[in-house]
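Can you keep this structure in mind? I'll have questions shortly.
Missing here: one protein chain of the complex. Every other protein chain is in place.
Our next item is chain A:
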Amino acid sequence: MKSTTVHRFILFILSVLLLGRGVVSNSEPAAPVKQFFEKHGARESGHTNNWAVLVCSSRYWFNYRHMANALGMYRTVKRLGIPDSNIILMLADDAACNPRNKFAGCVYSNTGNYLDLYGDNIEVDYRGYEVTVENFLRVLTGRMDSSVPRSKRLLTDDRSNIFVYMTGHGGNEFLKFQDNEEISAFDIADAFEQMWQKKRYNEIFFMVDTCQANTMFSKFYSPNILATGSSEIHENSYSHENDYDIGVAVIDKFTHYVLQFMEGINKTSQASMQDLFNTFDPKKLDSHPGVRSDLFRRPLENTLVTDFFGGVAQAEVVLPALEDAIVEPEALEPETKQRQSPTREVADTFVDPSLLATGWELPNASDVTASALRQHGGPDVDYTKLMVAAARTEIALKEPFTSTLRAWASSLLILALVSWTTVPRNRRPSEH
């Protein structure tokens, strides 16, 4: 009997080991992915796509500034690379074409009327009476009727960074939606938790510009959320300037200063969220903005502004194997990783310039060598050359010399035929 228990025990151990091996082998494909995302330490955000949910929860003419807030954020986020398909813009949208609008069809966020935020090609996903608490929560959680079109859905995955911006009238742990209903901080916190459970985000940046805004993010409890608000509890957030032509306030202080900071940011910017938060000046804002980063796992100095505001992600460019040309496959990381260049490993690549330079009229075609690539390095990699090189390998790469040979042969054949038929010779009987 002892031997059978021993046997059973050995069997048990073996099965555990085998199962363990199975688990390990299942994570085999995950290892290179993990390695890609953590190439420069766990400081990387690990996101591959960016989304934005911009909500203006007020309507009516006197809340023009909330419309301008949301549209200003929309413009900034679009400028930095998030496409319309990845932006959910919820606006009452009753400012631009309001009969009281002196500048019909335009929404300005400054008194000088420099920049029309409304423009020709904005895409408002939820307008007018569709901006409700229910729709907002449905957008966040993704629980909507199957008839809702794609443009109104937040189609995020577990590698999406989402920028959620809310503006309007608010109070202690609530936000007023369209003078009709309220959303509470608990609702948003629960929605975010649902999103976390369903793996609908990688990181969320939550920005809110209302009175007593900091209370809105006080109830979050899901990981990877960074939040900021414009004022503390029992404090109001103020508007920035009145426009005497439009007749109402056109922008709020908090959003104005954030947008001003963002004007200095472009897609390749290395500015961090800490830089953004450092520009918050309670004196200028007349309120105390707050930042909540306890749920956020990365240090703010290493979190780029473009991780949330822009459509910038990690990418690795690998040249296809040009025949007889490449010694090693090349790994390049374009843009935004420049500060890490001392530690970056750019594999040595040699692309045979003659392959690309024969008859090719691109400028500097022969410069596509590793040194040039390293020089061009970070943000300036010439993708046209890479794409052209890739294209040439895919579509039959014929030496131009044989092409001209063929063309000449063919032309000579045609000319021979022509001369044979036209030069008068002994007439054949059938021609009479």
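Quick note on the criterion: contacts are C-beta pairs under 8 Å (C-beta built on N, C-alpha and C of every residue); 3 or more make two chains touch, one makes a residue touch a chain; residues count from 1.
Criterion: contacts and distances are computed from a predicted model.
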Missing chain's UniProt protein name, "Fanconi anemia group C protein homolog", "Cell division control protein 11", "PIG-U-domain-containing protein" or "Acyl-CoA thioesterase 14"? "PIG-U-domain-containing protein"
Tell me which residue among A:S85, A:N180, A:Q197 or A:S411 touches the hidden chain in the full complex. A:S411
Determine which one of A:Q35, A:N121, A:S147 or A:T422 touches the chain that has been left out. A:T422
Since one chain has been left out of the picture, which residues of chain A touch it in the full complex? 359-360, 391-392, 395-400, 403-404, 406-411, 413-415, 417-418, 420-422, 428, 430-432
